[in-house]
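Just one protein chain is left out here, and the rest sit where they should.
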Amino acid sequence: MADLTLRRALPADRERVLRWLQEYGVYLGVALLLLVNIAFTPHFLSAENFRTQAVQVAPVVIVALGMALAIGSEGVDLSVGSVMALSTSLVALYMGYGPWIALIVAVVGGAAVGLVNGSLIAFIGVQPIVATLALMVGARGLALVLLPQLEDIRDPGMATLGSGEFAGVPYVVLIAAALALVVAFVVRRTTFGRQLLAIGDSRPAAKLAGLPVRRVLIVVYVVCGVLAAVAGFLATARLSASDPTSLGNLMELSAITAVVVGGTPLTGGRVRIGGTVAGAVLIQLLTATLIKHDLEPSWTQIAQAVVIILAVYAARERGKR
Amino acid sequence: MTVVKDETPADRLAAYDAAEPAGSGRGERLSALAQQHGALVALVAIAAVASLSFDSFATTGNIENMAVSSAFLAIVALGMTFVIVTGGIDLSVGSVFVLGGVLAAWGSRHGTVVALLLPLAVCGLIGLVNGLLIARLRLAPFIVTLAAMLGARGVMLSVTDEGADTYLVAEGSLFADLGQGKLLGIGVPVWITAALFVAGGILLRRTRFGQHVYAVGGNEDAAALMGAPVARTKTLVYTLNGLLAGFAGALNAAWLDSGVTILGYGMELEAIAAVVIGGTLLSGGMGFVGGSLVGVLLLKVIQNVINQIGSLDSAYQQVVSGGFLVVVVIAQTWLARRRRVP
Partner (left out) sequence: MAAANEPPERHGPDGPGGPARPAGPPPADARDVRDGGPGDAVPGARDREADDGVRIGKDVRIGKDGRAGEDGRDGAEQRPAVLSVRGLTKRFPGVLALDGVDFTARAGEVHALVGENGAGKSTLIKVLTGVYRPDEGELSYRGEPASFATPLAAQQAGISTIYQEVNLIPLMSVARNLLLGREPRRRGGLIDFGRMHRESERMLLDYGVRVDVRRPLAELGVGAQQMVALARAVSAAGRTDVVVMDEPTSSLEPREVETLFGVIGRLRADGVAVVYVSHRLDELYAVCDAVTVLRDGRLVHTGPLAGLDRLRLVSLMLGREMGEVRAEGLTKFTGDHGTGEEPVLRAEGLTRRHELHDVSLEVRPGEVVGLGGLLGSGRTETAKAIAGALPLGAGRVTVAGAPVRTGSTPAAIRAGISLLPEDRKSEGIVPGLSVRENIALAALPRMSRYGLVSEARIDAVVETFVSRLRIKAASPHQKVGELSGGNQQKVLLARWLAMQPKVLLLDEPTRGIDVGAKAEVQKLVDELAEDGLGVLLISSDVEELIEGSDRVVVLRDGAVVGELTGDDVTEDRLMEAIAAAAEPGTAPAPAPGAAGAKAAGHG
C-alpha cells in the first residue's frame, strides 16, 4: 500500500509522504513486522518470545535515550559503547563492596567520560563526532586496562536483577521503560529539556536568548554517559559476567540507528523518545524476524544498513526548513 | 584615508607589504609546527627511548615485524587521509578491509588476477556507493559509512557462511608471495605500502585532483565557485578509500595465508586516529599522507613498547592513543580558531 502511494505521488507530494514516513514510519514498521510475524512465524505470540525480545532490546533503548538527547542538541556521542565497557569493568572491580557501590562507581565513571566529552564540545568547540571519537578509543582502552579479561560476577543481587522479573516483566525491561519515561518527562517538562531543544534547533537564537548553552551541552553528554553506564551495569547483571572486550561493541551504531530510524533528524532540535524506543524495537524485530525465517544474521546487518539509509534520506528532506 | 601627496607607488607598496603578516604570531607558528610534526617528534623520541631501554626493540626482527604489521593499517590510513582532507569521514573501512581479505582468499583459487581484482571491484563499489550517497544526496558521511560498515560486514558474513568458512590462500601462488615474499630482505607488503604512499603523496600534492581534494575540504562553497568538481571529487575520494581498504585487506590475507573473518573491528578508529595524530585536520582542508604514515608508525611503536614492557596490558595502547587524540584535537581546534578558519 505504502509502496503504491509513493509511486503515484507527485513530486510536490513526495515531500509530504517522506514527512509522514519520518514521523510515523517507525510505528508503521513495527506494526507491519508484528503482523507479519504473527501471521508467518510459529511460536511468535508467546510470552517467552516477547520477554526474550524485550530483554535484548532493553540496553539498546537505555543507551539510545542518551543518544537521542545528544542528537537533539545537534551532536552525537560515539563513546557510549566504550562507556558500557568501562562500566562493566568498574562493576567487576567494585563488586566486592556490593552492587550498589558498584553501580555508583560505574555511573560516576560514565559521568566523568561524559564530562570530558561535554567540556571538549562546549568549551573548546571540538566537533561532537571528533571529541567523542577520542573518548571512544580511550574509554575502551581504560576499561581493558582496569579489567584485562572476562570475569564472572557471582552476586545474588546481580543475578536477581539480571534474570528476575516482576509480574512477568523482567526487571531490566522495567528499568528501561522507567528510564524512557523519565527522559521523556525531562525533555517535555523541564527547563533543561526546553533549552536543549532550542539549542539544537537554532544555536544562535538560543545564545541571543541568553540560554546557558555550555551548561546544557555538558549536561547532555554527562546524561548520555550515565545512561550508557547504567546500560553497562544491567548488561553485566544479565550476563553474570564482566567482559570489557566485547560488551558495548557497536552499541553506538545500534543507538544511533534507533534514534535515526525513530524519526529524529540529525540536524537537531527534536527529541523523539517514543520514536527512539520504537526504532530500537523495530531493529530488534527485524533481526528476530530474519533469523526466525532462517535468513542468516549477515542479512540482518545488510537490512539494517538499508533501513538506516532510508531513514536518513527521509529525515533529510525534512531537514531543510 | 588621507594620502600624503608625494608618496610614490613604491612607497605605498612597501607600506602595504609591511602590514601584511596578519595573524602569524610566533605562538601560532609554534602550534602549527607542533600540530604538523608533533607526531614525528614523538615517534623519534619514543623509538629512541625504547631502543635504549629494551634490547629487543631495535633488533632487525622486531623492526621488520613492526614494519609489516604497520603496512596494512598504513594503506587504510592513506585512503582515510584523502577522505578526511575533504572534510569527511569513513567508518566502513574496517568492514571493507575484512571483506577484501575474504574475497581475495576466496579468489586466489582462481589465480592471482582474480584474487586482486575481485576485492578491488567489490570494495571499490562499496566506496562508490558511499561517495554517491554523500556527494549526490548530501547525506551525512558518518551515518552513510556507518551503514556501509554494517552492510559490508554483512556481505562478508554471507560470503563466509556467517563467518564459519575461512578461505585459505592457494599455496605457493604468486598472490601468497605478495604477502609473504621478501625483496632485499624487506617484506613485499612494506615495499607495496611505500610505493602506495609515494603515489598517494604525489596524487595529493602534485595533481589537480589533489588540489581539488584540498579545496573541497577547505571551503566547499568556495571550491564550487572556483570551478572545482566538488561532487566528483568526493565520490572519487570515497571510491579510492574503498579500493585501498579492500586492497589492504587482500594483502593482509596474502600475508596471513587466509581470509580471516574476525579482523577489522575498530580498524576505522585506528586509521582515523593515525591520520589525525599525523597532523591532518579533522575538519578538512589540511593534511598530508606522510603524517598519516608517521601516525600509524607511532601507534604501532607505542603498542610494541607496551608489549615490551610486558607487565602492561596491551590495552594501554588504546588509552595512550585516545589521550593523544584528545591533545591533538584540542590543538587543532585552537589552531583553527586562531586562524579564523570556519
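Per-chain numbering from 1; labels A and B assigned in written order.
Note that a contact is a pair of C-beta atoms (placed from the backbone, for glycine too) under 8 Å apart; a residue touches a chain by one contact, two chains touch by 3 or more.
Since we're looking at a predicted model, the values are computed, not measured.
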{"item": "Chain not shown: contacting residue from A:211, A:258 or A:277", "value": "A:211"}
{"item": "Sites on chain A contacted by the missing partner chain, in the whole complex", "value": "189-195, 197-198, 201-202, 204-212, 269-270, 321"}
{"item": "Residues of chain B (touch criterion as defined above) contacting the omitted chain", "value": "1-3, 9-10, 12-13, 15-17, 19-24, 202, 206-208, 211-212, 214-215, 218-219, 221-228, 281, 285-286, 339-342"}
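Note that in this section only the chains that are shown with their structure count from here on.
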{"item": "Between chain A and chain B, centroid-to-centroid distance (C-alpha), Å", "value": "30"}
{"item": "Chain A-touching residues of chain B, taken from the complex the two chains share", "value": "89, 133, 137-140, 142-144, 146-151, 153-158, 161-162, 265, 269, 272-273, 276, 282-283, 313-323, 325-326, 329-330, 333-334, 337"}
{"item": "Touching residues on chain A, where the partner in the complex is chain B", "value": "76, 116, 120, 124-127, 129-131, 133-145, 148, 249, 253, 256, 260, 266, 296-302, 304-306, 308-309, 312-313, 316"}
